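Take a look at the structure below.
All protein chains of the complex are present and in place, except for one that has been dropped.
So that you can tell them apart, the chains are marked A and B in the order they are listed, and the count of residues begins at 1 in each.
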Amino acid sequence: MKKTRKFYPGTLGKYFLLFILPALVIYLIFSILPFVFTFFYSFTNYTDMNPTNLNFVGFTNYIKVFNTPIMRKAILNSVIYAFVMTGMQTLLGLPLAVILDKKLKTRNVMRAVFFFPAVFSALIVGYLWSYIMSSSDYGLINNLLHQLGLGTVNFFGPKNALFSVLISQIWQWTGWGMVIFLANLQSIPKDLYEAAEIDGAGGLKRFFKVTLPLMAPSVKIVVITGLVGGMKVFDIIYSMTKGGPGDATETVMTVMMRQGVSKGFYSTGAAFGVIFFIVVMLISTLITKLMGKWSEAIS
Amino acid sequence: MKTKTLGKNRNRRSLVITESIMILVALIWFVPVYYLIVTTLKTPQDATNNPLGLPSPFVFGNYAYAWEKMEYPRAFFNTAFITVASVALIIILGGMAGYAIARTKTKAGTRMFLLFMAGLVVPFQMNIISLYSIVKNLGLMNSHLSVILVNVAVNLPQAVFLLKEFIESTIPLELEEAAEIDGCSVPGKFFRIVFPLLKPVIATLAIITTLNVWNEFMTPLLLLQTRDKGVILQEVSRNIGQFSTDWTAMFPMMMLGVAPLIIFYIFMQKYIISGVAAGAVKG
Partner (left out) sequence: MKKLVSLLLGATLMVGVLAACGSTPSSAPAGSTASAKTSTPASGDKVTVRMTYWNSEETMADLLAYLETAVPDVKVEYQFIDNTNYATIVDTQLAAGEGPDIIVEAANSALKHARLGYLEDVTVLSEKFSDAGNAIFTYEGSVYALPGVSWFEGIWYNKDLFTENNIELPKTFDEYIAVCKKFEGIGIKPLAAGLKSWEPMLKNSMAFVTAEYLTAPEGKGFGEKYRNGETALNGTWNTYIEKWSEMITEGVYTQDMTGIDHEQAMEEFTSGKAAMFCSGPWDLEAILAKNPDLNLDMMPFYGTQPSDGWMIGGPGGGFAVNANSKEKEAAMKVLEAIATPEAQKALVANNEGGSSYLVGLDTGLPQYYNGVETTIKAGNIFCPWDEWGAAGGAHQDYGVEFQKYLMGEQDIATTLANVDVVVEELLAK
């Protein structure tokens, strides 16, 4: 495989524009335009008490964001959440996909079982896992512990609540990662495997030498959407802990939604969003670059 | 020769072991879902006293009650219409844009890609106030079209990203060149050659965007105000209310809410697997 891949810059000619325009128009109106408004609001004194007489206030809102006391905790929680979530989704989802790509008799049923949790909304999953992890005697896990004569474990204490939420999310989204990895595995030509087998490469070696490099596109997708989505985590926190107990599970989005929307500090919320956007953009650009280097290195 | 059959036997044995372990893991994975399902078939007392056991007696009335309360058929058709239209648009428009970007290695192409990637990063919830006034000014308030367009805008970045990555890495340029020599135009190349080869990815994308759109709550809540236009999740929320604690009444509504998704996944799974054939042809 020499590097003779030819790219024809702009081979599509006028079709480049034609193909992109329909998507772009909808995207600009309903996604970018609202963001532009938000950007504008972030420099004004827009609140629920003052929705019409907007004045420019410079960077006041941005300073306020940095002075919000729970900000540091919220950022730290979001980062921990994003990295643990993405890591687990890849580390569990990838082997799962590889195994369920083998000729197992029950693989279709098993794929469905592992993917199943992804169909539920955050609301259901929140209820379900609150019940499973409850420290009341009815909590599934604690009930089991009590029967074994052990003491109560509080899954929603100040130190471990975030990880309890993470467990529910790993349960829910590992199957989702698996499906993406499977789609990628399906497109790997089988003769590559056979070639590796003739070379005498064993299971693990084959996985690292043959499978993993070819899985670059799906790993890239899962890692980037996982990190970005993880930084933005909101729904499940809301349905499971509401950021509590205390501020144990506050994330950037829960703080932003409460300050910027529920409490009516719209412009501060907007500044919050702009900062957050820049930070996540930087992280994801960095990751994209790293991933690009990685896929170059292994091919 | 001998070693080879030995290897095959060992292979088969390891497959059986793998399968047994996986079945065990799958069973554990399934416990929460099992609990959800049995609860829907119980009386409230039974659910409290005997949470994990099988229902005694089996109660199907919970579902009948949920069906009626949610005005299920109407809510279902609204949700299905919004979902099908949104997902179709996301895949076709996202595919076209993803293809154009994948095959245009100019600055314009890269910039366009970054523009779409930005949408992945914007937390959509923070823009709802301006989104509302845009929809209002376009005269689309309380219409399904508004929800569809917002869904498309929110999900396009992911679709463009996913399809661009797969087109770049799995569709050989040589195939397209061959088609070009045969006199295929750009749209012809895309719809007749590239699109069919993307089947497994498109099936995957269809599944994940369907999940997103079906379970999206904030957009319909904000933009659809009359009950005749409402979606399933609005009905679930309407009936659960703020203080409800009756799980046996609540879970059936949630199950009815996602049942179509489960059926859809089982149906789509076939297409992901059929991708094996497509991949083989390509190789």
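We take it that contacts are C-beta pairs under 8 Å (C-beta built on N, C-alpha and C of every residue); 3 or more make two chains touch, one makes a residue touch a chain.
Since the model is a prediction, treat every value here as computed from it, not as a measurement.
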| item | value |
| --- | --- |
| Touch partners, limited to displayed chains, of the chain removed from view | A, B |
| Residue among B:Ala26, B:Ile82, B:Met96 or B:Met112 touching the omitted chain | B:Met112 |
| Identified contact with the non-displayed chain, of A:Thr60, A:Asn108 or A:Thr152 | A:Thr152 |
| Selected residue (touches chain absent from view) among B:Ala88, B:Leu222 or B:Ile262 | B:Leu222 |
| Contact footprint on chain B, counting only the chain that is left out | 44-45, 48-49, 106-108, 111-112, 128-129, 132-134, 136-143, 218, 221-222, 225-227, 237-247 |
| Contact set of chain A toward the excluded chain (per top definition) | 17, 21, 24-25, 28-29, 33, 47-51, 130-131, 133-139, 152, 154-158, 161, 238, 241-247, 261-265 |
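Keep this in mind: only the chains that are shown with their structure count from here on.
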| item | value |
| --- | --- |
| Between chain B and chain A, distance of the C-alpha-averaged centres to the nearest whole Å | 15 |
| Touch list for chain B against partner chain A, complex | 15, 18-19, 22-23, 26, 29-33, 35-36, 48, 51-52, 89, 93-94, 96-97, 99-101, 103-106, 108-109, 112, 115-131, 134, 138, 149-150, 152-154, 156-158, 160-162, 165-166, 168-170, 173, 186-187, 190, 200-201, 203-204, 207-208, 211, 215, 217, 233, 236, 247, 250-251, 254, 257-258, 261-262, 265-266, 269, 272-273, 275-276, 278-280, 282-283 |
| List of chain A residues in touch with chain B within their complex | 5-13, 15-16, 19-20, 22-24, 26-27, 29-35, 37-38, 41, 99-100, 102-106, 108-124, 127-129, 131-132, 138, 140, 171, 176, 179-180, 182-184, 186-192, 216-217, 220-221, 224-225, 228, 232, 234, 253, 256-257, 260-261, 266, 269-270, 272-273, 276-277, 280-281, 284 |
